[in-house]
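Beneath this line is the structure, given in structure tokens, with notes to follow.
The block that comes next holds chain A.
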Amino acid sequence: MALKVMIVDDSLFMRKMLRDILVEEGYEIADEASDGVEAVAKYKECLPDLVTLDIVMPNKTGIEALQEIMAYDAGARVVMCSAIGQEALTTAATVAGAKAFILKPFNPELVLRVLREVAQG
Partner candidate 1 sequence: MTPQRLLLFSAARQLFAFNLQEVCEVMEPQQCYPFAGVPPHYLGLINFHGNLTALVDLASYLGLQSRPLPGKLLVIDTRLAHLALKVDAVGSILDAGSITGASSHDDPLTEALLETPQGSVRLIRLEALLSGLEQELQGSVPNDAKPGGT
Partner candidate 2 sequence: MDMSQYKALFLSESREYLRSIAEQVVALEQSPAERSAVDALFRGAHSLKGMAASMEYGDVVVVAHGMEDLMARVRDGALPFDAGVADLLLEGVDLIDALLDDVEQERPSTLPTGDYAQRLAIYTPARPKASREVQAEPEPTHPDAAAPPAAEAEKAKESAGEAGGTVRVKTELLDHLINLTGELVTNKQRLLNIGRELASPALDDAVSETAKLLRALHDEVMKVRLMPFEAISDRFQRSVRSVAKKSGKEIHFELTGREIGLDRGMLEQLVDPLNHILRNAVDHGIEESGERERAGKPARGTVWLAVTRDRDRIQITVRDDGRGMEPKAMIEAAIAKGVLSPEEGELLSPDQALMLSCIPGFSTAKEVTDISGRGVGMDAVNAAIQKLGGTLGIDSEPGRGTTITLRLPLTIAIIHALVVQIGQVKAAIPVNAVQRTVELSRGQIETMGKRQMFQLDGEPIPLLSLNRVLGLPLGRFPDGILPLFVTQAKGRRVGIVVDRLLGQHELFVKQLGRPLSKMAGVAGGATLGDGEIVAILDLAGLL
């Protein structure tokens, strides 16, 4: 069965790109969210297999959303997305329970490899 992914990013452009990469590979898109608050609420609703979570977002940053998601579901598999310049935050995210990182701009092969690895544990 196809794995369900939730995409979280404040940019529609970024979400669309990521969605296209994932759908092409056979993933199912469980839902999309455009800020941290929405991400937490939608996670509880759709319980996806994987989450891609942007770090810089309005209404709760990606790190804050990650902490809440992990508190709700310790088994959540969340991959953080960040652009160059936000490396400082990766430690905080690892501590909070992020499984991996993807660097923007997205390289399709790399994105798929990281998600595959995280999905297989």
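Criterion applied: all candidates are chains of the complex that A comes from, given by their letters.
What we mean here is this: a residue touches a chain if its C-beta (ideal position, glycine included) is under 8 Å from a C-beta of that chain, and two chains touch if they have at least 3 such contacts; residues count from 1.
Given the structure is predicted, the values throughout are model-derived calculations rather than measurements.
Chain contacts in this complex place chain A in touch with candidate 2, from the set 1 or 2. Chain A meets candidate 2 in the complex at residues 10-14, 16-17, 21, 34-35, 56-58, 83-85, 104-106, 108.
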